[in-house]
Structure formats: C-alpha cells, structure tokens
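The complex appears here without one of its protein chains, the remainder shown in place.
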Amino acid sequence: MARDYPGTKVLDAYIIASTIPRGKLQSIQFPLLPEGYYGITYKDIPGRNTLTAFKDSRPLLCENIISYKGEPLAVICGPDKQTVLSLCRQTRVEYETDYSLLGFNKYTEDQIAAEKSFTKGNVDKILGGAYQTVEGKYHVHSQPAGFSSFQGVIAAVSKGIATIQGETQWPFQLRRCVAAVCNFPLKNVRVKIGKFNPTYDEKLVIPSLYASLAAVLSLKAGKPVSLIPGEEDHAVYAVQRPEVMITRLSAVDEKGKVLAEKAVIEVNMGAYPLFTDELLSQILIGAAGSYIIPNMKITCRGIITSEPPMNAFKGLSFSAGTFSVETHFSRIAELYGKTPGQWRLSFLPGKKAYLPTGGILKDFHGKTLLQKVLDNSDFNRKYAAYELLRKNRKQGPIGKGNIRGIGLSFGFTGNGPTIKREKNETYSIKVRLDRDDTVTILSSAYGSQSTAIWKETAAAILGTDPSSVIVQQGDTSNLPNSGPAFLSSGISIITSLVEKCCIEIKKQRFHHALPIVVKRSYRMPGTRRWDPEKFKGLPFHSLSWGAAIAEIEIDPVFLRVLVRGIWLIIDSGKIYNKKIAVDALETSILETLTETLIKDDLTLPSTFDTGFNVPLERHLPLISIEIEETRKNTPGGISGIPGSLLPSAIISAVTQATGIYFDTLPLTPEVLHTHMEGK
Amino acid sequence: MAENRTGRNIFAPKSVSELLSIKQQHPDTLLWAGGTALMRQQNIHPSFSKDIIQLSGIRELKKIRRTERYLEIGACVPIKKILNVGQHVLPFALSEALRSIAPPHIRNRATLGGNLCCRSRRLNTYSVLILMDAILEIRKSGKSRWVGLNRLFTRKGKDSIQDNEVVTRIRIPLNVWNLQYFTAVGDPFYDPFNAISFSLLMETHKGLISQVRFAVGNIGKTIVRSIDFESYLTEKKLKLRPKEIDNAVEYFKKAMEQTEVLTSFQKERTIRFILWFLHELRDYNLFTE
Partner (left out) sequence: MKINFSLNGRNVDVETPSETRLSDILKDNAKIGSVHTACNKGECRSCTILFNGDAAASCLIPAFEARSSEIVTLEGFSKTDDYHDIMQAFEETGTTLCDLCRGGTILTIYSILERFAEPDEGQILDAFRGSICPCTNIRIIIQVVKKTALYRRRKRFGRK
C-alpha cells in the first residue's frame, strides 16, 4: 500500500483480539503507553460502535459479550511497529469465560438469526401419496480462505475530514461506516479508490472495520494511522465459507419425475451474521434448482454460533444450494436406471421456460447446452463403460489400478443481488465524452476483468479504440456510487449501465457541445418482476447458465481423487472478450478443484502437496470450455459457474466410480475413507 | 504474554572450530541453519527467544563430497544444492524425499541438517536416510563422533545430541538398491493426523528379494518400521503370492499396533500402500522408472 503522506509519520496500529470464544469482557488494561502511543477500546469511539452491511450489523469493538475467538477488543497505535506489537502482547485482558459454546449441529431457537421459506403447491400431500420418496443430506463444510490479499488501510483525520486509503469492494459503505463511527457528516469522509487485487470477498466489509478503527485512532493521535492485519488477528480479517447443511426429500413418480420437493437448509453464520437476507435468498434459490417441480417447500435458516463470522466467500453460498440439488437429482437418475444426462434432458424445461420461483426465462436453451456438453465429452459412452467396469469389479481396487467415474451437473448462477436495497444504495456510473474524443468511465467499482470489458463495450458503441477509453480512478467525492463489487455486478449491472450511457452519448454526440456527461443508475426491478417477500418472479438482474462434466480417477492407495477432464459449456449472454472469459473460467475451474478435493482447511500450508489451485497431479487435467452466445443482449458473470456446478459433477463421478453415495464437500481423502469404510 | 526480545545475542561463526567453541561456552543457543521451519512458527516456537548461532557463514558445513562408497553432505547444504548434484549421484528415493520437502523458493534455503534435526517431528529425509544406514558426524569442542542416524533420537523422540554438540556432516552409503521409492502426502506440521510418507528400498536378484527396507514417516516423533515384515519378505520369490502378501501385511499391522502413533486413517493408507506395492512388485526396476 502506498504511503503518500510526505513529511508525516504514519503510525502503525494492531488489533488486540479475544483469546476465548465466548464469555464476558471484564476489563482491558493497557500497559503504560509511552508518549506518542495510543490505545482505544469501544469507549473511545465517538459515534456508533457498529459495522453495518445491508440490514445487519455487528460491533466494531467488543463492549461486553464476547461471541467468538478473535473478536476485536482494542487497538493500539504508535510510531514503532515492534513496540506496538509488544504493547499489544502486554495488554491485560480479563474475561469471564462461558464454556457453553453455541454449536451448529444442535442449535436452539434463540440461535436462529433469520428464516426464509418458499412454498408452492401442496408438498406434504404429494409426499404422503408418493410412488417413491428419496432422501438426501448434503453437507458443505466451512472453508477458510487460503490467504487474505487484504493489506490493511490508512486513515488520516485532520480538521474534521477523514481520508481513507486501502482496497475495498464497497467504498461507499466504508464511507458511511467511518462517518457513523467518527460522528462525521458523510461529506467529510473521503475514500480513495484504487486498483484492487483479486479477492475472496474479504474486502467487502472487513476494510470498513479496519478503516473505522484506524479513523478513530487517527482522530485521537492527530496523525495518519495504518491498521494492518496482524498474524494474531487472522480471525478478524480472514473470510470463510459458511457451513451449510441441506436435507432434501423428494416425491418421485414411476418414471423418475420429481413431483414434490421438500428441503431444509441450515447455514452456520458464525457469531455475527451479515448479509443474512441476501445469503439465505441466494442459497434458497440455488437449492430450488432449474427443473420443473410442481410442488416445493424450502426453508432456509441462518444459525448464530460461537465461530468467527462467516458470510460472503466468493459470493453468497448460492453454490451450496446448486450442489445439493444437482447431487440429489443425479442420485434419483441412478435409482431409476437412467443416465444423469437422460434424466436431465427429460425434465428440463423447453424453450418456454420458467424458474421454480415463477420467473419467465427468455431464450432458454438448457437442453441444447446439455446436449452439447454430453456430446463434447462423449459422456454417455464413458458413463456406460464405467458402470460396467464398476459392476464387474470383483476384487478390491488395490493392485488393479485407478478406478474411474464421470459426473454431470447443470444449473445457473444469478447476477446481482436479490433483495431490495435502500434508496441511497444503488448502482450508478457516469460516462464522459471529451473534446479530444476520449471516453471516461467514472465508477467506484473496480476490477481488472470488468474494466477491460467496460472499455471494449464503450469503444464498440462509440466507434473508438479501447485504448482511448479511460476508467477514472479517484475517490468517493468525485465518483458515483457503483454499489458493492460482488455477485458479478461489475460484469452484469455496470456493463449494462456503460452500454446505456454510451448509447445516450451516441445519440447526443452531434447535437450537443462536448464534453457530454451521462449518468445512469440501476433500478432494482419492481415487485412485478421479483417479489422478495413472496419469492415470486425472476430474482436476478440476469442469469448465466452452464453445464459441467467431470471425469475422475481415484487413486486407491492414497484415496485421492484425480481429475482427468473437465468439460464446461456456458451461456452467460453477451461475451465481449472471449480470451478474458476463457482465462477467468479456467482459473475458476482450477480453484474449484482444489476447494472441492484437496483441503478442508485452506489455511493449511500446501508446501507438501501441490497447492492451492494446482491439483495433486504432476499434469493438469484436460479442460474444455465452450461459450454459447444465444442471448446477445445482457452480459452476465461467468466465474461463479464452475464453483456452482463442478462440485456436484465431481461428487457424482466419485459416486459412480466407487458405488458409494457421497454427500460432503470438500471431498478430502479422509472423507473418502470414512464413506468407503461405511463409517 | 510477550517475551522480552531485546538483548539477544546472534553469533555468526565463520568456521566449525569457532562454532564449536561458541557452543561450548553457550550451550543453550539455537542453531540457525535455513530457519524455514522455525520462521513458519515464529510466534509459537519456544526456542525463538534464545540466543542464536547463525550457521550460514560456515563454508565447511556447505560442502558435498562423494567417494565410491558414500556421499557426504555438510549439515548446512541447502536442499537445492543437493538436488543439483544430479540424479545419477543422488539415490532416487533421497532425491524424491528432498524434492517433496517444499517448492524451490523454500528449498533454496532449507538445509538437510535442519530437516533431519527438527526436534518436534521426523521429517521427509529422516526415514529414507535411516533405511540407507546414514551416519552423522557430531562434534563438540575437541571431540567428534560418528553416530548412526537411527540413534539420533530415542523411541520417545528425545535427541541424543548434547547441548554443546553440533551435527556437522551426514554420510550416506551408496549401496546399490535396484528398487527405490519415496512418496509423501500432507504437511506433518499442519496436518499431523493425515500426513504420511513411505520410503522403500529393495534389492532383488534373479527373481528373489535379497533385501528389503520399508519405513512409514512424517507421523510425529518417530517412524514405523517392522523387522519381522522385512525379514519375512527376504528370500521370497517374485511375483509374491496372495497368501504371502497377506502375511506380510499382518506383520506390518502388528508393528503399527505396537507403536500406537498412527491414526486410523494413517494406518489405512499404510495398509493400502503395502498391498499396492507388494501386488505391483516384479523383478524389474518398477519404482525408479
């Protein structure tokens, strides 16, 4: 992080975090702080001691009740980093420990933070008279991010104005948070927006927490303060995937058609749920799937536990829902002696399609996508061959080489959020055409892939070269609020806005004097299109569709799943740059393989195994990607698709290879062993 | 909570004799070779508050010598340098063990001595070098002794090096093993209940196993080896019959039960590995290909 405060010493700050998971904070006693060193607790916060995201909030610094190990308690800053660290270690914290931790497996009603449900038809009646019922329990374990690219923030408060510098996905939320914490008017807080490094969504709200604390310290010290993630406050800045447990019960007729589906989803939100409404909606919509099921009842609960907060991790767990529905339906297909491809082709909607929530899908080509990926991978032949191999396998697998399987999954990911937002929280951008024909895009959202796409979009509409399009960087005082940069909003919503602005500029171009500035905002759809309360309509700004096939081998000695080939086909609407799209998909595929197979704890160092997104083999799997562009209008996000579809394809492939049902993510060798031993 | 880290002495000897005299005067010092394992645990390692002897300046500890009968490696030779010695000189199983330690940017600094002398766990090279009958030169001021690697640590994991002693050289006999294998999965520091390594050396002659050595490592403060298992397989004809394989497995199971250090998953992996290699065993150089 650049430290552009010439002539002023930036003070270093570190957080003191709780060392117990639950209890009461009795007292915090700083050691004697040398001159120039400052410490703060919640009592020193001049404004509100809260961090807000959408409708949820959590305390910045613990006031009384400690809810998880690693909860921030106090912060110390000073000119020498080592002294600050030493002072942090010498700080005396007294707790009254509460040993009754809030668990996830057995929770009480008080632990339910929120509940959402979606009902259509009469599920109980159909289940009662069903030809056959199929039950499944699917478990997605919590997974911490491998490392955090969050490098901290610098806050400088001077003459009642706070300037914040640091990477964030949501600069305007950070501004609101700092203003509320410091008791400043909004206009007195400036957030400098720069390039930011890729993220697992840890830069959505964590920078707001760090910035607010740094701003309070800076206010006290009268100097700029840099608050950097320390080795000991990993639980504060690292994000982790929420643990999700999904129980499904399906009523199936003689032909294998699912007539009714009942599902209960429980989500471990950790100590402080944030984004609860959005997260539960996303999982619920994911779990509803994309097949025509006349009766459905899905309940989704967010559970508060004594673990560090879990919320956004590469999106909002939509993939957990898709994983459960696709794995479950592959199981139903197998029970009815159909190949997963056949089953899906029979029960996918045709051209006049709609989602389970009722939203009408224009230009839906699901069956075409599915058929293409089946053909590309030679799925049916391989599936039949591996079935035969498994059935004919008489002896144990050891000494007979690796065993093989192939799996399929189909589904969609949504672009943009589903819940209604407050008026002041919208997506806006401006585009300016200058006299020298330079096009400038002003947006607070930033991402290297999306900015490249915006440039190409603007250049294509205005008939200029992408190199003469600039994405202006600045701060919250001169850039429009482009909302939080997550859930593919940069590619889908902002690109649409760039398109609209440029079309308007094109209209005005020879009628008005230059420069022309056009501002466009994204309006959340009205309740006719999507009603979040009743769960009716089309929930997202746009949908990206895909089908994935995974061919795997199992090494019977080390019980490792080795991925031999991945076939992916996607239709996410308009693709501006195929090269960028394919690279992004490949990256996402390789990451998903690691997250699905290698480790249950991504924080473990991987120096012994091959690492984070390199699968365990010495050679990479074959990856075949095909991009369909049947819908030429709306661009949609693509990198979430592998994460949603591949896990269930891999699990289905492993199920085929072994003849044992798997239902847990990640599928580590230990899980494989436990299931194979029938434990 | 915090230890006072000011006033620590860092000694930087330039020769072994200087090193030995410092160690004689300050026996409670921490020897710093590559430091890669120590730095990964900087916040938790208890020895980190001690005075330090920095070994990187001692040239004598960074030498590799090869004779017809053995390979002699200085304790502070970086793993990278050993691997550069070449595939034809370095026994295959050892080079695999060294390669599996870490990616090159860590291997550039990690040393063989550090890997062998790690107190908290027996790491990758330990089990391979034990099978190879490696011996260590341990020196103190005015004295030196050669000790078999198998005597470096007791069964309970306590080392037999006195406070004023230093491991200076590792001597590896260059016996001709026509079957060699090493593989490791998992990180023994961070994933101790699942991590495991297998080292195997075998000599076959005219379709008979003339000598076999097998060890399970990366499992904590000890390794698992079964003399019964090894002697049962000796003089057996290849390819092994199913009954012989079952018997051999039973011998190793007994050894695992006696040591009580393996988790059930590690045991399962071990059994599977033994079954696999005994099934695959033929009278040719299968594993070194």
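A and B are the chain letters, set down in written order, and residue numbers restart from 1 in every chain.
Keep in mind that, in the parts below, contacts are C-beta pairs under 8 Å (C-beta built on N, C-alpha and C of every residue); 3 or more make two chains touch, one makes a residue touch a chain.
All values reported here derive from a predicted model rather than from experimental measurement.
Of the candidate positions B:17, B:56 or B:211, contact with the unshown chain belongs to B:56. Only one of A:71, A:307, A:551 or A:591 touches the chain withheld from this view, namely A:591.
In the complete assembly, the contact with the undisplayed chain comes from A:580, out of A:517, A:580 or A:627. Considering the full assembly, A:149 is the residue among A:26, A:64, A:122 or A:149 that touches the omitted chain. If you put the missing chain back, the residues of subunit A touching it would be 2-3, 12, 81-82, 146-149, 151, 195, 197-200, 231, 448, 579-580, 583, 586-587, 590-591, 605-607, 609-614, 618-620, 623.
On the side of subunit B, touch with the chain left out of the figure occurs at residues 5-6, 8, 10, 12, 32, 35-36, 39-40, 42, 48, 52, 54, 56, 80, 99, 102-106, 108-109.
We adopt the following convention: only the chains that are shown with their structure count from here on.
Inter-chain centre distance (subunit A to subunit B, centres taken as mean C-alpha positions): 42 Å. Partner subunit B is touched in their complex by these residues of subunit A: 85-86, 89-91, 231-232, 398-399, 556-560, 604-609, 611, 669-670, 673, 677.
Within the complex formed with subunit A, the residues of subunit B that make contact are 1-2, 5, 40, 43, 100-103, 106, 184-191, 194-195, 265, 268-269, 272-273, 275-276, 279-280.
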